[in-house]
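One protein chain is absent from this view; the other protein chains keep their places.
Here is subunit A:
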């Protein structure tokens, strides 16, 4: 039995209009990602990887082509339906965390459940606490975001992306603002979540982080350049060893 397709795009394109100038950020993207995959999305800056991730995360709309998320034709949805999709099916992680300031870790993680209209979650505080335990911050639940380190803040953001039990976790350079050690910790966390069955798509510009994934898609000039499986996957141990040998 073939695995469920979480993401399927057909001839996906995105054109930005800036006055008279048209910029083709993405052209003819055909990608399929199945349940349980762990994909690294790479490419130089301007290659369109962030634009693609934003479209896949329903934060932005394509100008051409079709996008199916969990079998739902996303192009046909209105704003409210898109909001509900983001709420129920997607966990998005940003490079700059985008946590609410002056707010505790627990309240930040709880936030997606505030906007849940399905009523499928009964005890949102308990779920938020569990998500924080999952990312190793069980003892930081009542710390405010500004009292946490960068790595810890990103873990809070990951817990927030997990709390609504999404079909897909999207990460936009989650390790971009972190030091090497914290980056490896986050990558290792992704591996564990993937082992627990989460489908993950992460953007990174660091090859050593990409090596944690199972598959790598490389974009150039808004098109898919390569799409291949990763043979020698890194583990936390091997990555830390490499880190020591280079410093």
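By definition in this document, a contact is a pair of C-beta atoms (placed from the backbone, for glycine too) under 8 Å apart; a residue touches a chain by one contact, two chains touch by 3 or more; residues count from 1.
In this section, contacts and distances are computed from a predicted model.
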Omitted chain, identified by the protein name its UniProt record gives, among "Sulfite reductase beta subunit", "Putative ABC transport system permease protein", "Lipoprotein" or "Carbon-monoxide dehydrogenase large subunit": "Putative ABC transport system permease protein"
Omitted-chain contact residue, chosen from A:23, A:72 or A:100: A:100
Option from A:60, A:188 or A:206 whose C-beta touches the chain left out: A:60
Residue in contact with the excluded chain [from A:13, A:48, A:112 or A:222]: A:112
Selected residue (touches chain absent from view) among A:80, A:122 or A:232: A:80
Positions on subunit A contacted by the hidden chain, ascending: 54, 57, 59-61, 79-80, 83-88, 92, 94, 98-103, 107, 111-112, 114-117, 160, 164
